[in-house]
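With one protein chain held back, the other chains of the complex are shown just where they sit.
All chains are identified by letter, namely A, B and C, in their written order; residue positions are counted from 1 within each chain.
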Amino acid sequence: MTTEHGPSVTTTTTPRRGTRALLEVRDLEVSFATDGGVARVLDRVDLRIGEGEIVGLVGESGCGKTTLARAILGVLPTNSARVGGGSIHFQGESLLDKEPDTLAREVRGREITFVPQDPFGSFNPVFTVGAQIRDLMRWKSPALRGDRPPMGRRERQRADHARVVELLRTVQIPQPEQALAKYPHELSGGQRQRIMIAMALLPEPKLIIADEPTTALDVTIQAQILKLLRRLAEDHGVAVLFTTHDLGTAYEICDRVTVMYAGQEMESATSEAFFNHPAHPYTRKLLDSLPSRDRGLRGIPGEIPALVKPPPGCRFHPRCDRATERCARERPSTETLGHAHGVRCFHPTRPGAS
Amino acid sequence: MGAASNPALLEVADLAKHFAIRNVWKRRVGWLRALDGVSFSVRRGEILGVVGESGCGKSTLGKTLMGIHRPSAGSIVFEGNEIANISPYESRSLRRHLQYTYQDPGASLDPRWKIGRSLHEPLVIHTDLDHAARDARVRQILHAVGLPESHLDLYPHEVSGGQQRRVGLARILTLQPSLVVLDEPTSGLDVSVQATILNLFLELQKQFDLTYLFISHDLSVVRMICHRVAVMYLGRIVEMGDTETVFARPAHPYTRSLLAAIPDIGGKRITDDFWLEGEPPNPGNLPSGCRFRTRCPIADAGCAGQEPTLQATDPTRSVACWKAEATS
Amino acid sequence: MKLLVLVLNRTFWFFPTLLGLLVITFTISHVIPADPVAFVAGDNATTEQVEALRKQLGLDQPMHVQLYRYVLGVAQGDLGVSLYTLRPIAEDIASRLPATLELTLFAVLLSTLTGIPLGVLSAVHRNSVLDHVLRVFTVSGLAIASFWLAILLQLLFAMRLGWTPLQGRIDGFGPDTVTGFMIVDSLIAWDLESLGDALAHIVLPALTLTFPAMATIVRFTRAGVLDAINSNYVLYEQAMGFPRRAIVWKYVLRNALIGTVTQIGLIFGILIAGAVVVEAVFDWPGLGLYAVQSILQSDYNAIMGFTLASGALFIVINLLVDIIHGFIDPRESR
Partner (left out) sequence: MDTLRFLLRKLVEDRVALLGAVIIVALVLVAVLAPWMATHPEDVSEFHPQIRLQGPSAENFFGTDRMGSDIYSRILYGARITITIAVIAIGASVLIGVPIGLVAGWYHGWFSDALMRVSDVFLSVPQIVLAIAIAQTLGPSIENVILALSATYWPFWARLVYAETRSLKNEVFIEACIALGASPLRVMTLHVLPNIASSLIVRTTIGMGGTILTAAALGFLGLGPPAPSPEWGRMISESREFLPEAWWYATAPGLAIFLVVMGFNLFGDGLRDILDPRIRRSRRHDD
C-alpha cells in the first residue's frame, strides 16, 4: 500500500477536536430540472463535520460538491433545484426545517459563512470593499449576538471597525484602511481572496464553507492562501468545509477528506487513512491518476456519467474493475473500516490486505 | 533524453512583445512588457516545457510564435526560415508545419460548424486536395486521436471536454506539423481524464514524429512529460535546463518557490513550509534590476542594479540570477 | 481625475460631431436640387425679384462659400433666417425650447419613477401575473404610434370626458416668465391657478410620451436585474445572509441601473422624436410644433435649424449620460 502511494503520511496534528458533530448531513437528495430531464445531483449523500475540523470535500467536475455546499448554506437555485429528502443538522438543529428568513438572518453569515470560488466576480463591482464589509457588519456583527453585552450604535461601529482593520492585517493586507477605500477591480485576485477570508471570519462563525477557494489562483498565491486559511481556522477554532477537485490541496489542509463521485459520496476518512490506506476503488484510482514519475500516467477509463440518466446502484460501477452484478443493482451502505473511516463499497480494500 | 544532439527545429532569439499602455486619450503612457527578450531553441523530437504563473508571458510567447501578435523585437526561425513579422496568412506555406493547440479547444472551433467541416478547413487553406482526398486524411487522423467517425457530424458543444481536446489535436494534425505548441493542454481537465490525454500526446508524438512546445502552469505534469523546461517570470526566462536537473536542484529562488508551492501528497505540507511572500509586481511597472528581487528572500542591494541574464551553471542548465552561484 | 479626463474626452468629440451633422444638413438642403428661392418668392415674382432675394439670402455664392458662411454663422449662434417669416431661426428656436424641455423632462421623470421599480418587480417576480401584464404593456408601448395614442387620449379624456383641455400649453396669460417652464414659473409666482392649469395641459402629451419611454425603461431594468441576480456576487451576498430586500434594492439595482442609464440617451431619442408629432397633435408650442409648421410652409432653413438644434440637444444629453455613467460605474475607464 504505502509503497504504491509514496511515503507514509504522518499527521503531526492528531485528529484535533472534531469529536462532537457540528454538522451532519444524512441521505441528502437534491435534484435539478434540466433541459434533458431531472438530474439527481446528490443521491443520498452523508457528510459529517466535527467542531473545529477541516473537512475536504473532494471530487471531479459534476460530482456534486458545490451543490452540497450550496445545499448546506440553503442557497440552491430556487427555480431549478429541489431537495428530495434527507436531513441537514447544524448544532443539533435541522436546517431544512427552518424558515428561509430565519436561515438568512440567524444562520447564514453568522453561524456559517462562505468563501467563494471566484474572488473576481463575488465582490459587487460597483461598491467599495469597505462599503460591502460595513454592510456585512451592520447585519452580522458579532456584537449583535444575543449573548453579548448590548452596545450603542456608535460604540458598536467603532468596535467593528477596529475588528475589521485588525482582521485585514491578520490576512496580510498591508494597508487595511486604503484597501477598504478601493473598488474590487483595483485589487489583485490574491488580495480579494484574503479579504473574502477575513469577511468569512468577521461574524465569528462556527463553520466556514470554502468552495474551491484557490482554484482561480496561481500556485504560489494558492500556497499562501492555504497556509493562511489553515492557521486562521486553527486560531479561531472554526470548522471548515473545503471543497476542491485537487487531491493535493486537500492533503495540504484537511483533517478529514470525503470523496464524491457523480453525486454519491464514496469514502470518508482522516487524511492519514485517506491518503495512506484508501479503501474505495475510486479513491485508489483517483490517487493513481495523479502524475507521478513512479507510476507513469494512469487515467481512469470511461467518462463521468450524465446525471440525467446515471448508472443504477453504485454510480462508479461501469468504470470499476472490481464491480460485480450486485454493484449495478444496489447502492452500498457505509461500511466502517476503522476509526471514522467509512466507505460505500461492496468490495473495499480492507486494512491489512494488499 | 536522447534529443540533445538533434538540430534545432525552432530558434527564438531576443523575442520581445511589448503592449502599449494607453490613457483615455489613446496616448501611450508606458509599455507592458509581456515578453522581454526571450531566447531558446527547440530541438527536433523533444518536448520543451514552458512554465510560469499567470502574467508571466507564456501564452503571449505561444501567440507571438504563431503570428497572432507581431513581435516588438527579435527573431523566430522555424525550419530555417525567418517567420517573425509576417502575418500567418502571408507566411502560411512557411508555417504549415508549425501548429498551435488552444487551452480550450472547444472554443477554438466555430460553434456553428460541424466538427467534420472544421477538420477539413486547414486542408482547404493549405492544400489543393479535393474533397475525397481531404476526407480520407481527416478520417485517418480522427482514428489516430481515438474518435469515432460519427463525431464528424456533431457540433463542438455536443462532445465532452476530453473529446474536444482530441478534435483540437486532429484539426492541426491533418497538416502533418513538425512542431506543435500545446498551450495549457490539460487545464480544466479532471485528473482521471488528464492522464489519458497526456498519454495520447506521447503516442501521437511517436506516431507522427512530433516536437512539442508544452506551455503549462502545472509543474507536476511538466515534470512527467518534458525533456527540458524553461521557467518564466514576468516576461523573461529565469531558469532553463533539463527537467531532471531543474526539478531536483532548482537554482533560481523563483523556481524553488514554485516547486515548494506544489502540493506534494505524502511530502512536507506547504501549510507548514511555504515561504514566498507577496504577489508579482505590476508588469507595466517593473522594478529595476532583477524583476524578482521584490519578492526574493535572498536579494540584496546588488540585485537592484543590472538585470541578470541567463548564464550556464552546469552543462544542462542555465539561470538568470546574481546569486545562483551561492545557492545552487 | 479619471472622470474629469472622461468628461473632457467626451466634450472634445462634441464639436466634430456637431460639425459633421452640420455638413450633413447643409448637404441635404443645398446639394439636392430644389430652388427654395423660387418657392419663397412665389409664382408671380419677376426674375429680378428672385435674383435679388437669392442675393439677399446668400444663395448666389458658390457652394463652399455658402457652407463656410453657414458654419461661421452657426458658430456665432446664427442659424440663418426663416424663408417664410424672414425672422432669425435661432431666436424662434430659443423661444420654443423651454416648452419642449418641460414636456420631455416631465415625461422622463414620470417614466423613470414608474419604470425602474416596475422593471425590478417584474424581474424579481419573473413569470408572475405582474410580469406578464408588464410584458404586454411594454410590447404595446413600443408598437403604438405616438400620434395615434395622442389622438386616442384626446378623444377620450378631452373630448368625451372633458377632464383635460384639448390642446395648448395654458389658458390665459400664465405666470411671469422666469425659467420658461410653466410649472416652475407658476410655483415661483405661487400662482396655483396657473399651476393647476399648466398641469392639466401637460398631462396628456406627457402621458403619450411616457408610454414608449417607460416601456423601454421597464425592459432594460428588467433585463439588467435578471443579469445581476444570476451573478456570483448575488450568490455570495445570499450565502452570507444579507437581507433579501437589501440585495435587490441596493446591490442588484445599482448594477442594473448602469445598464438602464446608458439607455437614457435612447429614451431621449424616443422622446424628441415623439415630441415632433405629439406637439403637433396637442398644439404644444415647442420645437416639434415649429418643425411641423416649417414643414407645411416648406421652410427649409427652419427645418435645418431644427435638425441642428435637436442634434445638439441630443448630443449634450448623451454627454450627460456618459458622465452620470462614469459616476455610478467605478469600472468605467474608456
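Assume contacts are C-beta pairs under 8 Å (C-beta built on N, C-alpha and C of every residue); 3 or more make two chains touch, one makes a residue touch a chain.
As the structure is a prediction and not an experimental result, all values here were calculated from the model.
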Could you run through the displayed chains and say which ones the absent chain touches?
B, C
Among C:L86, C:A145 or C:V178, which one touches the chain that has been omitted from the display?
C:A145
Tell me which residue among C:V74, C:A90, C:I183 or C:I272 touches the hidden chain in the full complex.
C:I272
Among B:K58, B:R269, B:R295 or B:R317, contact with the omitted chain is made only by B:K58
Pick from C:Y84, C:W249 or C:F314: which residue touches the chain that isn't shown?
C:F314
At which residues does subunit B meet the chain that is not included here?
34, 54-60, 63, 66-68, 88-89, 91-92, 95-96, 99-100, 102-104, 106-112, 121-122, 125-126, 156-157, 172
Since one chain isn't shown, list which residues of subunit C touch it in the complete complex.
16-18, 20-21, 24-25, 28-29, 32, 34, 139-140, 142-148, 151-152, 154-155, 159-160, 269-270, 272-273, 276-277, 280-281, 291-292, 295-296, 298, 300, 303-304, 306-307, 310-311, 314-315, 318
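Keep this in mind: only the chains that are shown with their structure count from here on.
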Name the chain whose C-alpha centroid is most distant from the C-alpha centroid of subunit A.
C
How many angstrom lie between the CA centroids of subunit A and subunit B, rounded to a whole number?
33
I'd like the Å distance between the centres of subunit B and subunit C, where a centre is the mean of that chain's Cα atoms.
55
Within the complex, subunit A is touched by subunit B residues 53-54, 160, 162, 190-199, 202, 217, 219-221, 223-224, 257-258, 260-267, 269-271, 274, 276-277, 279
Residue set of subunit A touching subunit B in the complex reads 5-9, 60-61, 188, 190-191, 218-224, 226-227, 230-231, 245-249, 251-253, 275, 285-287, 289-293, 297-301, 303-304
Subunit A residues touching subunit C - in the complex, by the definition given at the top:
70, 73, 75, 103-105, 107-110, 113-114, 116, 118, 121-128, 135-136, 139-140, 183, 185, 199, 209
